[in-house]
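In this view, the complex is presented without one of its protein chains, the others remaining in place.
Coming up: chain A.
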Amino acid sequence: MPPKRATELSAGIARPTKRKEPPQSSANNQKSGPNGRDKRVKLNFQDARSILTQSADTALSNGELDLQSFLKSREFEIKALENGMQKAKKSLTTRAFQEVPRDLRRRTASHNVKRVPKRLENRAKREMREDNTPTVNPSKRKPGSSRGRLRAETAKRLGILAAKKRDIKGKEVDVTAISTREARPKLRRNLLNDPPKPKSKFRKRQIHKTWLPTHMWHAKRAKMTEPKNPLWRFSIPITCTEKSYRPTHRATGARGAVAWDMSYMSTISLEGTFESLEKVLKAVGVTDQGIWEKKGDKWRSGSRSWCGWLSREVKDQRLQIAPATIIWRAQSCEETNDPPKRKPIRHLFIRSHPSAFLETWNELLRLSKLQRPSVHVQDLRFEIGSIEITGPGSTEALLGILHPYQLPQRGIEPHGEVFKSLAGITNAASLPPNSLLGFSIADPRLRYPPRTVVVPKPTDEEANFALLQTLSAWPADASTTPSALFDRDLRFKATRFPSQKSINRRKAQADPGCYPQILPTDQPIPIMLLTSRMTPTASAQGTWTVLAPWKCILPVWYGLVHYPLSSGGNPRFGGLDEMRQIHFEHSVPWFPRDFPGTSAGFAWETDGRLRRKADWDRRPKGKRTAWDSLDLGGGRKGEIGYGWACDFERLLLPSPSADVEQSAADITQTTQKSSNEQAPSQQVPIQHFTAKAFTSLLSSTTAELPRPSTVATVCITLTSRGVAEPCARIYHIPGLQPTTQCSDNKKISSKSIREQWLPLIPSATKSKPPPNSKSKTAKEFKSKRTPLNTPMPQRIRLLAQSLLQNPPLPYPANKDDGHPLVPDEEDLIGFVTTGEFNLAEGKGVAIGTVLVAKAVEGLRRENKAEIRGGRWCVVRNAGEKVGRLGRWDPV
């Protein structure tokens, strides 16, 4: 029942209360927490959320309505509400560990204050005390297992030992007062280099692998390779812990930069006379057209690098090893001008991938021993590290970190001068292709934290013109000072850093806002900057590579990842996955994954097989793909080869489709056998065929086909929807002639399959292709569409007719749902090695490997008009029956 109406006049005016109330807080009717600590927390919380209010008296003057008090009360309300909003915002119920940046969050931070950054530790401690969070107590932590107990005991004993040692050392210093510096590490000729000896604290963790110089930094922010399972004997970051797929795509294309610590790339140095070196290089496949003539002058003089494939000759057959970069040491003026008594010794670096290092090394060693005068080979794996950086902000970030070494009243090296004039470049590919800059930089720690460099505005005509002039004239070619990076002594000197303490002192003594002066005692750090392009055109983002002594990578890296870009944010960092992603987005294959024809690539594929097989095995039977009961349509049953593998061995079998109907037991047995076999032998059944050779083979109609086991890498763009996954099968469109084999159990001839696929090929006139044959019904519907000028009654009648005519959808749904049948196994030409949705293309793209002979044969017998000139293929994911039409191109 509603309360009774007021009849009295005075009801509207507040009655005087017994006691004068202070401005009360609204919502004071809420139940407050009953007990102890909770109550305090809740009180705080309530305090923050309540809004001050006034009683009715304040809005009246002596019980009468009054304008002034009315206004005052409103003003008070405004203030109170604003204040309340402020308070509520401040006391948002976030805990300390929630405020940590995303890449520094730790799962355990919610109950261990040591896992939050130092600045938040006190706050976290207080919060945990206040709400009684159970937290870890190191003194009460018990070793869980007997092994843990052993470890704890050992650690304790080691601690005692270390303390004793410290004591003894402290006494000895008084006695001898002489301390010797560590000796320069030896670099032996023609022998493999030892990894740097880690500190004893970390030595046990690096027995079977080596840490990158930035390992500590990466291990906190990235998913690393498993400790027991290092990659190429390195502990390598795989991917960032935070979500990074789309941010990486943006940072490389639109805004920002992505950096990688690529110190795992191996460098080999060759020393010898020019003629011997030329012979060695020619023997490893550096035989590009014109490279040893006039065209390669700049490369041989050391102002350009060369990127290409190394190969070796085995039994009249060239086996590709790995892509590599070759850099010559420039000859200084004196060296070239002096009339040589002896032939001058030249020096060059070969950088290649660690997965192919041993192969390269052995080949180079073998070849170098054949030369007279001999060539010396040095392994510089742990001597020279590198950083790669790409993206529009990469040049700017490098400019902000790498400051050419300049003593007061001295000049900068010419290459450093050129580098400093590059401000404003947003794409490393706009530099001359394969250009390189070699100069020395000052210790980046002197200028830490880095500040944003001043980049000329894009509208500044003068600066743009100057930049264009620099890029076209490229003054770096004029100077031929050899890079100090080739000098072993200078490399070693650069790694003898001043202590962080002394740098801090110098920074403190410097004027406010200024960087400390460079002293003659500061050693210059020799670096080399290389530019490279993924695609031959300059439109795609280029990549900078910084080569520096191994131990100098860390300070450079710290500067780089903390550099504030002018477009906002810092450069991102990437792992192997990001590297692969960038290559994929440019539709460029990535070594070693996309080159199973090389031994490194095949090792990767074998690894992948085992991993995918283990994944498959781990799943319960009902939830994994049943390979042997896969229905490919037309009476064909079972996956071709192993579903978890790019099964090139099966592809090369002389009589395929003989054992299509295998039982599950058969499959597992054979896999066990094959995996046992694969592990020791590592025999690569296929050979890589370079893209250049493949393109020339495709362009001629009569050229001789290579042996059947050669494979080439192709990029497949799907015409319709769908995404190809790794291990997907690639078929060409079946030929006209019906095959004689196993025609008895085949219900559908290859001719009919061909007829199903041909109409899907889009015409050359860029009209949108029908996504699949489902659209046939759509076409029929379209033809029946009522014309626009039909009168209304007729329109209604037509509509009713069409509704009645269309039969309802059949149930159960039609099994072959309109997808054309996939071709037979004899049309299988290869496998997809990388495939996913390509953010750059906006559709499914795949990088695959096909047998050259089969692909070219299929293409040659095709009628050009019928297939509309394209190189078409059908891609079917492993374990699926739907094939998708794609167009392949050699890459």
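Basically, a residue touches a chain if its C-beta (ideal position, glycine included) is under 8 Å from a C-beta of that chain, and two chains touch if they have at least 3 such contacts; residues count from 1.
Keep this in mind: contacts and distances are computed from a predicted model.
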Protein that the absent chain corresponds to, by UniProt name, given "Transmembrane protein 50B", "Prolactin receptor", "Ribonuclease P/MRP protein subunit POP5" or "GPI-GlcNAc transferase complex": "Ribonuclease P/MRP protein subunit POP5"
Contact with the hidden chain (one of A:53, A:190 or A:406): A:53
Among A:82, A:131 or A:841, residue touching the chain not depicted: A:82
Touch residues of chain A, complete complex, unshown partner: 1-9, 11-15, 17, 21, 26-30, 51, 53-60, 64-67, 70-71, 73-78, 80-82, 84-85, 88
